[in-house]
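Contents: one structure, followed by commentary.
Only one protein chain is missing from this complex, and each of the others stays in its spot.
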Amino acid sequence: MEIFGAGLPVLLSQLLIGLVNGSFYAILSLGLAVIFGLLNVINFAHGALFMLGAVLSWMAMNRWGLGYWAMLALAPVAVGLFGMLIERLLLRRIYQLDHLYGLLLTLGLALLIEGGLRSIYGVSGLPFDPPKALAGATDLGFMVLPNYRAWVVVASLAVCLATWYVIEKTPLGALLRAGTENPRLVEAFGINVPLMITLTYGFGAALAAFAGVLAAPVYQVSPLMGQNLIIVVFAVVVIGGMGSILGSILTGLGLGVIEGLTKVFYPEASSTVVFVIMAIVLLVRPAGLFGKDS
Amino acid sequence: MNQSALKIRDLHAWYGESHVLHGVDMVVNPGEVVTLLGRNGAGRTSTLRAVMGLTSARRGSIRVNGQETIGLPRHRIAHTGIGYCPEERGIFASLSTEENLLLLPALKGMAPGMDLAQIYALFPNLAERRHSPGTRLSGGEQQMLALARILRTGARLLLLDEISEGLAPVIVQALARAIGLLRDTGHTVVLVEQNFHFAAPLSDRFYVMEHGRIIEHFGASQLQAKAVALGELLGV
Partner (left out) sequence: MNTKLSFGLYLLLLLGLVLAPFFGAYPVFVMKLLCFALFASAFNLLLGYTGLLSFGHAAFLGGSAYVAGHAMKVWGLTPELGLLVGMLMGALLGWLFGLLAIRRQGIYFAMITLAFAQMVFFLAVQLKFTGGEDGLQGVPRGKLFGLIDLHHELAMYYFTLVVCVLGFLLIVRTIRSPFGQVLKGIKENEARALSLGYDTQRFKLLAFVISAALSGLAGSLKTMVLGFASLSDVHWTTSGQVILMSLVGGLGTLSGPLAGAAIVVWLENRVDELGQWLARQSSFDWFNTLGESVSMVMGLVFLVCVLILRRGLMGELIALVQRRWHWATRPGRLRALDSSPDEPLL
């Protein structure tokens, strides 16, 4: 069976790849949005933190014999703690400055982390096998479903929705939402906002690292794996606007799917289609699809 | 019982480079209701904001129940026992009414304030709208929410900034009753009020501010005598 000249299996498998990429876009843009909402800093280091999650997992598996499942829990914790350290020691010093210094600081961090790891591991990918439980594929009849990729989509969605739930529906999330709206007032009401900020950055970092562990068997581990990804995520964030969590998730997934489909029908454009969409959105709806005017 | 609830000495405060308070001296005794009068821009709101640590810089002494707060980090100030109703009410748009109510933490080391059931009994409108976004409430309801919020925390010293502003007379009366009730239950209240008729019957003492300083200070019994002078001072 063919749709627009592409066989169904090809279409579906590209769709799945698109969903996988979209899952990463969703998790990363979610983390970026949460951090930006409270700290007003665009975390350029997000790609590096993503990569750290993957590299740590690789190191753990090869040096200390820890398994994938252990790292799925441990890597986010480790990177989250690292993120909190970054916030306390470095980011805190620049809040009173122009926003752009936040971008520059996190850019410097990204270069430092990526460069440092690159000098140790080089640039070629380090192999990373999916865990045995998820290896292989399942035959669904109309397509063969790679198990690991399906897992990535499911796990990402679960984490994104859990994050959405915590932020939108729980008292803890209410603290974050209020702090995002008016941090000084919330602080005057007796809430330890500086701590909240540190924890939020740590959480964003943990989310990125979680995505990194998920991504390791898909992209193979390389110190550069975060770089090009983060730029696309920036475009995703501009397209979606940072106004709503669900918005970030939907935009990320949607763009991943569009990218996947473009690869089937118009492969040369697949690396730039997200940017083209960004240009269109800027013309038509500058605040972003789900954005509130900032 | 010699400790004042609030004792401000030589308070200076700045918004950025703008020097807005030039040495404010004020004392509020426990259980009193004190009103800060003055024209717009006199520094009344700034005084309350300075107490809460919401100005960019401040210098001097602010003692709450004897505890010096001038050097405290902002998030610890409320825990000395203060409940603050900002002029702009500070209702968070991304939170529902109930979330707004539950947002403020119970103050450490204080006797607990009202619980949710008691609050809803006192303010039934809020119970009705508990799941609406905070900013969809009417002005009067938002003001009640702002007040209810701090009653939950156990705060004994209440700083209320322009709470009658822009509200219908019947609601203003309700607020007046509420403040009377608060005084009767041992709370200390500092009011910043433009509406003289609202504040005057409630207050034990008055401070008048101008250009970031206290220029007049008198008790309720002297109110009649000062009426004319006040009229000039306040430009009423």
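Just so it is clear, A and B label the chains in written order, and each chain counts residues from 1 on its own.
Quick note on the criterion: a residue touches a chain if its C-beta (ideal position, glycine included) is under 8 Å from a C-beta of that chain, and two chains touch if they have at least 3 such contacts.
Here the structure is a predicted model, which means the values were calculated and not measured.
Hidden chain, full complex: it touches shown chains A. Across A:L30, A:L72, A:L109 or A:A211, the single residue that touches the chain missing here is A:L109.
Only one residue in the set A:F128, A:F189, A:F234 or A:F290 touches the chain that does not appear here, and it is A:F234.
Checked against the full complex, the one of A:P9, A:G67, A:P171 or A:P286 touching the unshown chain is A:P286.
Residues 36, 42, 90, 93-94, 97-101, 103-105, 107-116, 118-120, 227-228, 231-232, 234-235, 237-238, 268, 271-272, 274-276, 278-279, 282-283, 286, 294 of subunit A touch the missing chain (whole complex, contact as defined above).
Everything that follows uses one rule, which is that only the chains that are shown with their structure count from here on.
As a whole-number value, the distance joining the C-alpha centres of subunit A and subunit B reads 44 Å. Taken together, the subunit A residues at the contact with subunit B in this complex read 171, 174-175, 177-178, 180-182, 184-194. Contacts from subunit B toward subunit A in the complex involve residues 52-54, 73-79, 84, 86, 90, 92-95, 99, 102-105, 107, 153.
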